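First the structure, in the form of structure tokens, and then the observations on it.
Of the protein chains in this complex, one is absent; all others appear in place.
As written, the chain order gives the labels A and B, with residue 1 at the start of each chain.
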Amino acid sequence: MRRFAIPTLMSFLLLAGCVSVTGIDAAKPVMVGDGITVNPQVAWASVSLPNVSDVFWTIDGIGLDELHFYTGIAPGQPLMKIPGKTAAEIGTYAATMLPNDVMDLLASSLEKENYQTVHSSGLTPVTIGSHAAFRFNLTFSTPSGLEMQGTALAIQQNGKLDVILFLAPREYYFAHCQPIVDKIFASVQIA
Amino acid sequence: MAAVAALLLAANTAQALEDAPAVGYRPDPSTIEGGLWMAGDKAEQAVKTSPQLVHDAALNAYVRSVVCKLAGDQCASIRVYIVEVPRFNAYMMPNGAMVVWTGLLLRVQNEAQLAFILGHELTHYLHRHALDSMRRAETTSSLLTLFSVAAAGAGVGIVGSVANLAAAGMLFAHTRDQERDADSGGFDLATANNYDPRQAASIWQFVMDESHANPHAEGRDFFTANHPTDAERLATLTQKADGMAAQSWVTNEAAFHSQTKPFLDRWLEDEFNRGEPEESVAMLERLVAANPPSGPLSYYLGEAYRRRNAAGDIDRASNAYKAAIATSDRPAAAYRGLGLLAMKGGDKQSACDSFTQYLATAPEADDRAMIQYYLTQLQG
Partner (left out) sequence: MRSAVVIMQSVSGAARALLLLGVLALAGCTHTAPKLASGDIQWTEPTKRVVVLDPDVALSELTIGGMSEPRADWTSEARTYVGESLHRILVARGVDVVDAGSLDDPRAVQLIKLNDAVGLAIRMHLYISPLKLPNKANALDWTLGPGANMLRDKYGADYALFTNIRDSYSSGSRKVLMLLAAAGGVAVPGGQQYGIASLIDLRTGNIVWFNQMDSATGDLRSETPASKAMHSLLDGLPL
């Protein structure tokens, strides 16, 4: 059966053209938005998907360890953009939200992204300099059934919300990266 | 048990094109039926290894006991799996594996309603509907999709991913006539076991009500997608119930609630995390109205209002939390709910009182550090 080639190069270039990857140096503090800087601890790659306004860091690649920065989320905005869903459908931030509400919003936002059976726990206040912040943990699975874990640091300042969220598979990757992530959270400085 | 089978066959010979598979039956792998069972086996394997499979022994034993009552001798042919998905659905594979979503266990009000649904699914199996469809090539493309989904292995997320089920085009889809037959067969199996016939129609009433509560069409019920219209079902089942002679029917509401109560926290977290506040409110309003006063249900109704946060919801939530607190099985979290409302509303004293009560009642609460922090803020 004689078949012709599919111009696959075209298809993936289209995808690749929308994605850009740059290096994050271990030693230099990085400004991640809304006046927040972090110390990366180790070398990361920063991946940007412009069509969904998402920038995240990764060590081993998409789906294996992802450190997301949702900064300067204003009231009426969702935490992230999801193609095909309006802000109202995803759920939006309100300045009156308490940490409990922020945790609930992140959990339901993850489900809007098609992650499954999201459960949150361990809501705890932390202090960053003079700022009140909070941490919480997540469990969920991908649509194909890979079990995942997450941990988040969130700050509400000047009427806006900042969330740093780390996601990784429960098998090996989450526990392996957690010490690094904890150090990154501890390194947060707010201008 | 034999009487049930006889009743079933007698009542449904017009629709039953095949005898039920004998217990322990395995079709020849080279036949069409063999292929169907192979697909079912692969799909069952995916369910067995899914992170969403509910392992709790007691809950599984309970649901299985209902299936076995209905199935009689056929009980040995049926495996029952409970999967944690916050939607109303149950389905049967051609090889005797039955899957029930936790969203269904949350929504039905009693054991009788559960029995009508499980009886419906059992009828698909007992009447060999999948094979019938295959032979008549009425649903070839959806069955081929079924094959591929099963054949492609567990990685497709067929188990509980709502989006993937939609993509797979209604796994194990049946024709409308088969659905009518399953309604009828399920009705007969359940009433033969003394389950209250009026409960059959009640299910479709609430399914209709809940789906109307959703402003986006997206919230479609997979259980009903290919089924006769809810209105038709309601009419048919009401008529059948009216035709039954009065006797001491059972609903086993208390048993059902005591079996499912330990899971309400988790299943309602799943429900709320869907991010469909209108549907959650509709469901909980119905459950509260349909059941005797329940601390947990009133608390969750309060949560549903608090999260929806539409005009007037603060008062509604507050009333629901207070109703929860007035019962003897009040969850500690009802105090937290009142505290959160008060804190946002600027009523510091009330918030302090509520949070203090919460921590006193639930000193091991998962979020105690945060609530303690709120108290510090309020008192500062």
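Quick note on the criterion: contacts are C-beta pairs under 8 Å (C-beta built on N, C-alpha and C of every residue); 3 or more make two chains touch, one makes a residue touch a chain.
Remember, it's a predicted structure, so these values are computed and weren't measured experimentally.
For the chain missing from the display, the contacting residue among A:Val30, A:Leu64, A:Ala94 or A:Ile180 is A:Leu64, taking the whole complex into account.
For subunit A, the residues touching the chain absent from view are 1-9, 11-12, 15-17, 19-24, 42-45, 47, 49, 52, 54, 56, 58-64, 66, 68, 70, 79-83, 109-110, 113-115, 142-147, 165, 167, 169-173, 176. Subunit B residues in contact with the hidden partner, per the touch definition given at the top, are 35, 39, 45, 48-49, 51, 141, 144-145, 147-155, 157, 163-164, 167.
Everything below uses one rule, namely that only the chains that are shown with their structure count from here on.
Between subunit A and subunit B the centroid-to-centroid distance comes to 32 Å (mean Cα coordinates, whole Å).
Interface of subunit A with subunit B (complex): residues 89-91, 96, 98-100, 104, 107-112, 114, 116-125, 132, 134, 141-145, 147. Note for the complex: subunit B touches subunit A at residues 46, 49-52, 84-85, 154-157, 159-161, 163-164, 216, 266, 269-270, 272-275, 307, 340, 343-344, 366-367, 369-370, 373-374.
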